[in-house]
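Every protein chain but one is kept in place in this view of the complex.
Letters A and B name the chains as they come in the text, with residue numbers starting at 1 for each one.
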Amino acid sequence: MGLTPSRLEISRRSWLAAALSAAACGCSSRPALRIWAHQGQEAEHAALAGIVEAFNRHHAAGSLRAELTFFPDFQYPEKLAIAAAAGDLPAAFELDGPLVARFASAGLLAPLAGLFSAAERRDFLPTIIEQGTFEGQLYSVGAFESATVLYGDREMLAGAGVAVPAAGQAFTWAELMLACERLKRSGVRPMSLHMNENADEWFTYAFSPLLWSGGGALIGNDGSSVRGELASARNVASLRAWQALFELGYASADPVDPDPFGGGKTALDWSGHWMMRSHVAKKGARLLVMPLPGVGPAPVAGCGTYCWGIARPGHQQAAAGAWLRWVTDPEHGVTPLARASGAIPGRRSAFSRFPEYDVMPYAWLKEQLETIARPRPRTVFYSTLTQRFAAALRDIARGDDVAERLRRAEDEIARVIERRSGRRG
Amino acid sequence: MKRALQWVASAVVAAVFLAPLLWLLAASLVPTDQVFRGGWARLFFDGGWTLTNYASAWRRAALARSLAVSIFQATVIGGLGLVVNSLAAYAFARLRFRGREALFAVVVALLILPIEVLVVPLLLTVRGLGLTGGATALAGLTLPFVAKAFNVYFLRQHFLSVPRELEEAGALDGASSWRQFWDIALPSVRPALVTVLVLDLLMHWGDFLWPLVISTRAETRTVQLGLASLFTEPPIDWGAIMACAVVTTLPVIGLFRVLERFVVATDPRAGLR
Partner (left out) sequence: MTSWERSYARSAPWFLLPAAVLLGVFVVVPTLHALYLSFHQIDLLSLDRQRWSGVSQYAAVLSDPRFRRAFANTALFALLVVPTQTVVSFALALWVNRPEAPWRALRTVFFAPTVVAMPVLAILWTLLYQPASGSDAGPINRVLLGLGLPAHAWLRDPRTSLLAVAAMSVWQGVGLQMMIFLAGLKAVPPAQLEAAKLDGASAWQRTWHITIPALRNTFVFVLSVTSIFAFRLFVQPYLMTRGGPGNSSVSLVEAIYEMTFVAQDLGMACAASMLLLVTLCVLTALQRLALAEVRE
């Protein structure tokens, strides 16, 4: 810490001062600071409610009162969109990371410049900052992060004669196919890909790392050119390799069980951090945690999850800023949330409170986010991109021709882009 | 013999028809990670039934509150609707005014667009009237659906079947149009009125998009929103979802059982003895 506070520090303090004074000279009955969040799991839900209570207790003197409302997960994006249409967005709200670009570009999010000091920004996991940044400005921050992993059952793998990769290493695709073949021959169902997932977002989230590992992309870096990108030769090759998993019977395109790996039915599970606790409890030392296998030389991991933003235009931006700082605070926000949901803490300084992240398997999650994780594309057309891509993946899993199906998805997305932006997609 | 055959046929049809719902019931009674684990048979015969899903659903979906909101919604829409729609239906059926057929055609056209299509313009209208957010959200939840083209159409159907003789007798007695409506026509269509009540309840019990869209706080959390809140990101608590579905189904079935005996009703010619 220097002797003279930096400009950013002053500006951060002035946020707080503004918040307190704005709250103090507000109406005598404390005007509520409306906050929206997605419903989430029960524990997460309770943790967030607790954080709001703590926030209110902390600011009781300054007459700042937060009021939290939850909305169902699956329709949360629709709720946000229609509230935006009606001008009813609350002062602070959670939104799924990939949607930040859309909301920021529509002028619905206030830039967070000055809300956090440079040191604090560095304290956030890099992927959180990356996810929340659009056109050079930071619009959202998250309290926690997510991570994709491939789980394995050491016993089942050993029983089939499969050599597992070293710690922190992924299967190469060839190794994966070989492992699956051996597992199948030994009578075990090789892999669970959760193709029965209700949410479209699962497919984009879980399988874009595969495309990225093959050197492909979902959409151009400018966020609006999808032609030639989505149905590129590289992506076609990557997805053909993926399709083989279904064709050869290594994974089911129509599973029923939501958790076959936990139930001992499959040996490998293409999943993420949210199953870690349950799998650790069920498998113990047998659990193997690896990066997702890729088709290229280096594996890529998926990341990104809900983050918080401040609405614009809004009269309560200062107060909302105070909330954002609170909910992403290592002690008051990150720790209770990560503890409740099992998500990865979003602030590096919070890891000291989570000793499990010092050892495997949890240590791998943290390492992954610092090294090979990549957020989903930040584009204003994300909703269309993800919906059509997920539809294409489902059809490809069931046997559609990969090149043709990808081209059709590319076409559908480009059509929407062209209509909305007037430019060629 | 014929009777026994009818019984057997009925039982078989009922069992086949109900099979998915029996699965639902069974699934609500097993621990959540067993719901999709085994085959169908296992659910029914493995035993190990538990009520934890019901406790879980009750708590997590705030079912006490959701049921209250849904019942309130159904009561207001059904009750007010009965008055508003039967008045209009009677006018279309029995009062000869100019432009009646054209106006009725417009009414039928209003039946066409579902809420999913009109949700944005309707929200803007309702918001313009100040009926979103806070206690007035309950008005915003119910008012748009009180007058329903479907009910007007349906009730008009039945008013058309009220015998002319009853009406003429009333006119001879010097009845006003209101008395014709209230004392003569309305009692004759009682089964239709009850049907409309049940249909209204049915149509709105499953409402999801509008209650979601209209609330800025949790005021209009109906049973469907309660159920939807159980569909979280994975891992999903399927047992609680099944239990919630059962709990939110039973009230309507119960009401149907109570009310449907009134559908089996009086002969409209009874007043002609």
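Things to note:
The rule is simple: a residue touches a chain if its C-beta (ideal position, glycine included) is under 8 Å from a C-beta of that chain, and two chains touch if they have at least 3 such contacts.
Since the model is a prediction, treat every value here as computed from it, not as a measurement.
Contact with the omitted chain, checked across B:L51, B:A64 or B:L124, is made by B:L124. Note on the undisplayed chain: of the listed residues A:A43, A:A85, A:V164 or A:L178, the one touching it is A:A85.
In the complete complex, the residue from B:A14, B:L51 or B:A64 that touches the missing chain is B:A14. Chain A meets the missing chain through residues 77-78, 81-82, 84-85, 87, 102-103, 106-108, 200, 252-257, 383-384, 387, 390-391, 394-395, 398, 400, 408, 412, 415-416, 419-420. On the side of chain B, touch with the chain left out of the figure occurs at residues 7, 10, 13-14, 17-21, 23-24, 39-40, 83-85, 87-88, 90-91, 94-97, 100, 103, 105, 107-114, 116-122, 124-126, 129, 143-147, 149-150, 152-154, 157-158, 160-164, 171, 176-178, 180-181, 191-192, 195, 198-199, 202, 205-206, 208, 223-224, 227-228, 231, 241-242, 245, 248-249, 252-253, 256-257, 260-261, 263-265, 267-269.
Rule of thumb we're sticking to: only the chains that are shown with their structure count from here on.
With centres set at the average Cα position, the gap from chain A to chain B is 39 Å. Across the complex, chain B is touched by residues 34, 39-42, 67, 69-75, 78-79, 82-83, 85-86, 88, 90, 194, 197-199, 202, 256-259, 262-263, 274-275, 278 of chain A.
Within the complex formed with chain A, the residues of chain B that make contact are 33, 36-37, 60, 119-120, 123-124, 127, 132-133, 212-213, 215-218, 225, 228-229, 231-238.
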